[in-house]
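One protein chain omitted, others in place.
The letters A, B and C name the chains in turn, as written, and every chain counts its residues from 1.
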Amino acid sequence: MTVVGRTWNRLTLPGKIVFTVVPVLVVLAVAAVVAIALVGETVLEILGANLPIVRFVVAATAILLMTIPTAFLIIYMEMKGIALMNLRIGPDRVGPFGSLLSVVHGLKVLMKEDFTPTGADPTIFTLAPVVVYLSAVMALLVIPFGPGLFGVDMNIALLYFFAIGGLTVVGLLMGGWASFNKYSLLGGLRSAAQIISYEIPLTLSVVGVLLLAGTMSLNQLVQNQAGWFTDWYIWQQPLGALIFFIAATAEANRTPFDLTEADSEIVAGFATEYSGMRFGFFFFAEYVNVFIVSALMVTLFFGGWNAPFPFPATSLALDPASLGIGLLILIAVVPVVATLVFAAPFWLLRPTWPAWYGLVIGFVLFNLVAVAAVAGWAYISFDWVAGLVWFLAKTYFFVFVFVWMRGTLPRVRIDQLMNFAWKWLMELAFINIFITAGAILVVEALRSGS
Amino acid sequence: MSFVPGLGIVKGMALTLRRFFEPKVTVRYPEVQADIPPKFRGRLQLLYDEYGTIKCETCFQCAQACPIECIDMGGIDTKGRYHVHWGAPETYGERREESALRRSGRPVPDPAYARFEAIDLGPVDAVLDEHDHDPAHMLAILEGTQAAYGYLPVAALKRISHRTGAWYATIYGTATYYRHLRFKAPGDSLAAADAAARRPGDAAYLDALTTAIGRRVQ
Amino acid sequence: MTTESRHASADDPRVLLDEQVGVFEPVPPYPPRTEREAEFYTLRDGEMFINIGPHHPSTHGVLRVVMKIDGENVVDLDPVLGYLHRGVEKLCENADFHHTIAYMDPLEYIASLFCEWPAVMAYEKLLDVEVPRRAEYIRVLTGELNRISSHALAMGFHALDLGGLTPILYSFIERDEIVEMLASITGQRMLFNYFRIGGVNGDLNHDFMSRLGTWMSRATTQIEANTGLLNENEIFVRRNRGLGTIDSQTALRMCWTGPNLRATGIPFDIRRAHPYSVYPELDFDIPTRSEGDALARYLLRIDEIKQSLRIIDQCLHEMPDGPIMAKLPRLLRPRPGRAFAAVEGPRGEYAIYAVSDGTDQPFRFRIHDPSFLHLQSFNLLMEGRLIADWMAINASLDPIMGGVDK
Partner (left out) sequence: MDKALARRLEARFGSTLTGPVRQRHDETEIRIAASEIPEVLRALHDEPEFGFELLADLAGVDTGEVMQVVYHLWSVTSPDWLRVIADGLPREAPRAPSVTFLWKGAEWLEREAYDMFGITFEGNRDLRRIFMPPDYTSFPLRKDFYLADDAARSPGAGVRHMERTHEPTNTPGAERTRRVRT
C-alpha cells in the first residue's frame, strides 16, 4: 500500500489522470469487443445504416493519429537535413541513422514537467496549444491523399481550409497573451500581424486556380489535373504558385518568415514560457502545418495524387483470395524456399563464412524482395496506393524545400515582412487574377468563335 | 546584390544543396578522439624519469607561478630533510601572505595579530629564543607557550609561525594532536589537571602505568 | 503523506498572494542618479520596457540592454554592463608581471592573442627589451591567424543573429582549423597564453606548419564560397544596408577604432598609423568602405581576411631564424616608469597603459578595449529602429563581453 500510495503521490495531475483513465479505457475496449461478439450483428447493421458518420469518425481518428508520425518524420528530416547542409552528421545514435531521435524527443517532451508561470492565465495558457494543434489537424481533414482517401469531400474545401488556417492565429495569440511574458506577447502579436496579412495573398493566389477549375472542392481540383504532368495547374498559374508558396511559408511560420519564434530576437516568441507536452503541441502543430501547406501546394498546383504521366492501364488481375487453400500453402512454402534460394549463392561463394550468415542474408533479401513485390502489386492493383505514393512523394519534396530554406536563409524583419505582403504579394496576386480572368475570356471567345 | 531579384537566394540555396552531399567534418567523439597537442595544459601531471622515479623535486616553482593558485602539493624537500607542503591552508589569505613573503623579499607588514586579541608577545619571544627558533622543537615551543600563557593564543601561534618559518597549518596540526595543548584559557582546574594527566610521558601518568603494567614504560 | 507541506512551500503558485504577482519592470529601486537615467526610466503613453539579456541568445555574452519600446519600435535603450566584471585591472595590479599575461586571455576570448600582445609590448617598453625578430614574426603570424578566426566567427554570428543557421557552422570549420593549428604550438585551443615578455613561448613546429600549409592552399576559395551564402543574399543585404549608419566624424568622436571605424571611411589602422612589431616591413592594404552601415562593417571584415592571408604568406616567406625569447631574469623589476602600447586587434585598438613603481607588480594596469566604446553608440545607431535591428547592429559591431566588462 505504501509503495502504491507513494507512487501515486509522486504523480503529477496529468499522470494521475492518465493512470486512472487508461485502465478504464482498456476495460471499456475489452467490454466493447465482448459486446460486439455478442450483439455484433445489430451493431453492424446500425453502423451500416449510418455509413457517413462512421466514415467521418474513422477518418478523423486516422488523421489525428497520422499527425504524430508525420511530425516525427518531418522533425527528423529537419534535423538531419539541416545537419547535412551544415556539413554536420546530425542525429545518428538512436535508431538507424538516428531516425528515432524525434520519437525520443517526443517521449522526452511527454515526461517533462508541465509548467505554468506565476501570473499566467492558466485556462487560456492551457487551451492555446490545443487550439493551435486542433486547427492544424482540422485543416488536414479535407486534403485528398489519394483517390477516395480523404476525410470529407466538401464542395467548399478550400474555403474551409483557409478558415481553419486562420484559427491558428487565435491559438498563438492566446499563448502569447496568457504567458505573462513580454517576449511571448511580442511573439503573439507578431504572429497575428503576420498570419492575418499573409492570409490575403494566400487566398488571392488560389483564385486563379479556382477560376480555371470552377470548383472549390480539392478532390475535384485534383481530378481536373489528371493526365500528363503538363496538365498541372503550375503551368497555367506559375505566378499564383509562387505567391502561394511564399505566403504559405509565412502561414506556417517557417524561415525566412519565422518571426513569431525568432530565437535571436524574442527568445522563443509565444512559446517562451511553454514546457512539456504543451510546448510539444506547439512543436507538433508547426510541423503538421508544414506538411499541410506542402500538401495543399501539391494539391492545387502539382496534380495532387496524380502521377506525372498516365500510368499504362495494366492489371494483374490477381485476387489473392481466389487462390483458396493454395494461398496458405504459398505462405508456408515460399519464405523457406526463397530464403534458401537467396542464401545459396553465399554458401557457394563464401565457404569460409558460417552457414547462418548466408541464412540471415537470404532472409533479409527475401524480405526486401517480398516487400517490393507486394508494394508493386498493391501499386498496380489499387488506385489509392498509387495515389498515396505520388502524393506523399511530392509533398515530402516540398517539405524538403522548406527544410532547405531553413538551412539557408536568414530571417526578414517585421516591417520588410509586412511591406512584402501588402506592397508586393497582394498586387501580384491581383495581377495574377486579372491575367487569368482575361485569358479565360479570350480563350472562351476564341473557342466560341471558331 | 544582383539585378535579378532572388538570384542571391538561389545561389545560396545551390550552395547548401551542394554541401548537402559533401563529406562531413564532424568528429564522432567517443569513437574518434581528437589529438591532444603536445603542449596541452589542461591537466597537471608529474613526469617520471627513466628509472621510474618522480622528477618533481618539490621546489614549488610551479605553485608559485600559478596565477590562479590551483596547485597544492606536498613532499620531501630537496635536501631530504623536512616534509614540506604548499596549499591547503586554513585561510586563503594565509597562503598568499606566505607566498608573497617568499617571492617579493620586501618587508611585509603583518597586522594579522591585530585581528586577534592583543597579547603581550614577550613570553613567546622568550620561549622562541630559548629554543633557537627551531621548528624541529615545535612541541617544546608550544608547551613553553602554554606554560607562559596558560593556553595557546592564536596570536602567539601566528608569531611562532612567523618567526620559525613553519607553516601555521603544521603548528595548528601539532597543537591539536596533543590533547594537553589547549586553545582556550582553562576555566576548570579539574579539567586542566585531567588534561595534564593524560599527557604521554607525564610523571603521574607514568606512575599509573607502571603500577598497572608492573614494569617501567619506555 | 507530505501533500500539505508541499503546498505550503513558497514556490507553490497557490500560496502566492495576488499583490505579489506583478509585471517585472527593470526600473531600478533607487532614485535616478543622473538626468539621463531619470529620462530613460520615465515611460510615456504606449511605451514599455523590455529587457534584452543578460541571458539572451543574441547578446554575445552577458550584455544586458534595457529597451524602451513602442510596439516594435525602439524608443530608447540603455546598455547595462558589469555582469562579467572580474576586476582584472585590480587583479593584475596584485600579480607579478608574468601572471598578468594569463589574465589577459579571457578578456578577449575569441582572439586571445590580441590582449596578450599589448601587455607584453608595454612590459617590453618598461624593461627596454629588444624582442628577437623571429619572435616578432611569429607574433605577427599567429596574430593574423587569430584575426582571421575572429573575423570568420563574427561573420557567422552576424548571420546567426539574423536567423541564418548555416553560416555560423561554416565559419566554425575555418576557425576550428586555425584554432587547432594554434593549439599545436600554444597548447590550448582558446586561451593561448602564448606571448611572453621578450618573445613567445615555443617555436613553430612541424604540425603547425603542415596544417597551415594545407589550410592556406584552400583558405581563399573556402572563405569565398562561404561568403557566397550571405554576400548576395537579398534578405541579408536588405536587412543590413543602411542599418546603423554612422559617419566618419561621429565615429571618431565616439572613439571608434578597428574595422567599425574603417567601414566609415577612415583608414585608421594601428598597424600602419602607429607601426609596431614587424608590420612596417610587410606589404598589405588597409581596406576601407565609405557607407558606415552594418553591411559595410560585415564586408570589411571579409576584405581584412584577405589582407591577413597576404600577411601570413609574407611572414612565412620572410621568417628569419634565430632565438624566440630575449634573455630576461625570472623576477622582473622594471625601473619606475610608464608605458603605453596599443595593437590593432580584430575589433579595434587594444591598449595597455602600465605603470611600474620598481616592484615586481605593475602599479597601475589599465586595459583599453574597443568593444566597450563601440557598445556605447547603440543610441546613435538605433535611431528609429526596430527590436530586430538591434541584433543586427550588435552583431555588426562584434563586441566581446569579456573585454567590455573586464
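Assume a contact is a pair of C-beta atoms (placed from the backbone, for glycine too) under 8 Å apart; a residue touches a chain by one contact, two chains touch by 3 or more.
None of these values were measured; they are calculated from a predicted model.
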>> So one chain is hidden, and I want to know which residue out of C:Ile185, C:Leu373 or C:Ala392 touches that hidden chain in the complete assembly.
In response: C:Leu373
> Of the listed residues C:Glu116, C:Glu136 or C:Asp405, which contacts the missing chain in the full complex?
Replying inline: C:Asp405
> For the full complex, which residue in C:Tyr137, C:Trp256, C:Phe284 or C:Tyr298 touches the chain that was left out?
Replying inline: C:Trp256
> What residue numbers in subunit C mark contact with the hidden partner chain?
Replying inline: 19-20, 22, 24-25, 27-37, 81-82, 85, 87, 89-91, 93-94, 125, 250, 252-257, 268, 273-274, 337-340, 342, 349, 351, 353, 355, 361, 364, 366, 368, 372-373, 375-377, 405-406
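Just so it is clear, only the chains that are shown with their structure count from here on.
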>> Taking the mean of each chain's Cα atoms, which chain ends up nearest the overall Cα mean?
In response: C
>> Suppose chain centres are the mean of their C-alpha atoms. Which chain sits farthest from subunit B?
In response: A
> Approximately how many whole Å separate the CA-defined centres of subunit B and subunit C?
Replying inline: 38
>> Among all residues of subunit C, which ones touch two or more of the remaining chains?
In response: 166, 173, 229-230, 233, 235
> Where in subunit A do residues touch two or more other chains at once?
Replying inline: 85-88, 407-409
> What does subunit B use to touch subunit A in their complex?
Replying inline: 9, 12-13, 15-17, 19-22, 24-26, 28
> Can you name the residues of subunit C that touch subunit A in the complex?
Replying inline: 1-3, 13, 16, 21-22, 48, 50-51, 56-58, 72, 159-166, 169-170, 173, 229-230, 233, 235-236, 238-239, 386-389, 391
>> For the complex, give me every residue of subunit A touching subunit B.
In response: 81, 84-89, 92, 404-405, 407-409
